[in-house]
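Please read through the structure below; I'll follow up with questions.
With one protein chain withheld, the remaining protein chains of the complex are depicted in position.
The block that comes next holds subunit A.
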Amino acid sequence: MQQLRLTRTRRAALIGLAGVLAVSLSACAESKRDEAGGGGSGGTMVFGNTGNPKMFDPTFTDEGETYRITRQMLDTLIQNKPGTAELQPSLATKWEPSNDGKTWTFTLKQGVKFSDGTPFNADAVCYNFDRWFNMKGAAAQSQMIYYADVFGGFAKNEGSATGDPLYKNCEAKDPNTAVLNLNKAKGAFPAAFTLPALSIQSPSAMKQYQADKVSQSGDSFTYSDYAYKHVTGTGPFKFESWDQGKGEITLVRNDSSTMPSPAKLDKLIFKVIPDENARKQALKAGDIDGYDFPAPADYGLLRKDGDQVLVRPSFNVLYLGINQSGNPKLKDPRVRQALAYGINREQFVKSKLAEGSEVATEFVPKAISGYTDDVKKYPYDPEKAKQLLQQAGASNLSLKFYYPTEVTRPYMPNPADTFTAISQDLKNIGITIQPVAEPWNGGYKDDVQQFGKHDIHLLGWTGDYNDAGNFIGTFFGRPKKEFGFDNAELFDTLAQADASPAGDEHAKAYQEANKQIMDYLPAIPIAYPSPAIVVNEKVKGIVASPLTDERFNNVTTS
């Protein structure tokens, strides 16, 4: 009955619409945004998000879609300098490791308040560290990917994938000094303190809305209201609403923010538009002011329309993975070297990747501390490749080449194109390619990472923070099905680099590791692709960040 009534309403509305349309379609199509957003001095900016955020408590997620939003509301102790991966003060004005790297002393910024009016101080910092360490329930812990990765384990581990906890305790020496004690040194610090997952949130808001309450519901988890509606930080914006039906998240200016100052915009709206073409259409129509990850093919068109395509410095690596346990011939270093010499990476980067992308010489992008130019390089040399194959008795080598479909990644805008280019190069040096295309979530990742069914494959990585261990430690720090080798010496080098104290010694340790890796060549680095962000001509004040860590506090729309 209800539906019948609605049908009539809709029918009446549509009949009315037909008449109105005929006379005034274009006249009335003007966006309502100006009326809606022009209340204050700073105006409104609408940004196209690539996906749905899951929630806004960054503790329980590792998704860029969530971080894009929480970065505007929450601050970390240390921040990335705009446009770079270098560190700069944020909630901490100074940070000092002890000589053994086991103690970190943070001098905190004074006069900062959370947006609920409670003060930010050393107690609040320690409350956050204690909260992460003591999080209960397998559900909660299995969702704290970044904390578990960086800190190793919890007060009570409830999963086998976590180990000895790094965290010992946190002391509030005085309101402006927080001291973090660790059980052992960790190379990821201090860079890992920039991780959005380690944002400092208001203890009183977290207590009031039971932020730690995470329960299992069937095949999934339920989080508390805090995570959806009440996330409270010190940032230039604060949460206002999340309209699931419209896919819109609205933040408003936090007038009391001193981090670094209140935003210039009155309102910041994130509109979820998963389809890349739809994001482009929305920008053209003036529905949004900018969006993430424009397709490289659209750069020219967007610029022609007056939009600003801001290319980010690369913080990615695309590699050709090699599974040594797949095909026994791949155990021979000469065969792996042949693959490296046989791929025309220069040509690939020039013809298939966006501007700003570069050929990769190792598995760490240039912006990362630990990168070194002093590694063995494998320039394009098909003749040498053929010789090496012959010497290894692998002239008639045949390889199962896995590549993903239904996906684009910042490091791999078009997997099919990438596969075609690389497989053609490999065919040219006499290798027979057996292509295996699988959907990203529908078998590819499982077959490659969990079962190691492949011989060679395409994959990559986007860095989380400025530490080489986040790249090469993750790839080659332990035996993995993806690469199918067991090199105790390399694993040991990487473990030592990870435990080396921050600073020059740490960078050197990783430079050595990079050399070792490029000699051993467990896989082939292909490119450092550069993703971009696009905004219309009215938007001023965005600095493209290699870590997609763009802050909107300085943004104005004229």
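Here, a residue touches a chain if its C-beta (ideal position, glycine included) is under 8 Å from a C-beta of that chain, and two chains touch if they have at least 3 such contacts; residues count from 1.
Definition applied: contacts and distances are computed from a predicted model.
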(Q) Tell me the UniProt protein name of the chain this structure doesn't show, selecting from "Peptide/nickel transport system permease protein", "Flagellar filament outer layer protein Flaa", "Na+/H+ antiporter subunit C" or "NADPH-dependent 2,4-dienoyl-CoA reductase/sulfur reductase-like enzyme". (A) "Peptide/nickel transport system permease protein"
**Q.** Hidden partner chain, touching residue among A:274, A:300, A:379 or A:435
**A.** A:274
Q.
In the whole complex, not just what's shown, which of A:288, A:302, A:335 or A:472 touches the removed chain?
A. A:288
Q.
Just to verify: which one of A:449, A:487 or A:556 makes contact with the chain not shown?
A. A:449
Q: In the full complex, which bits of subunit A touch the chain not displayed? Write them out.
A: 3, 6-7, 9-11, 13-14, 17, 21, 25-26, 28-33, 35-37, 44, 46, 52, 54-55, 62-63, 138-139, 142-143, 145, 149, 159-161, 216-223, 227-228, 243-248, 267, 269, 271, 273-275, 277-278, 281-282, 284-285, 287-288, 406, 409, 438-447, 449-450, 474, 481
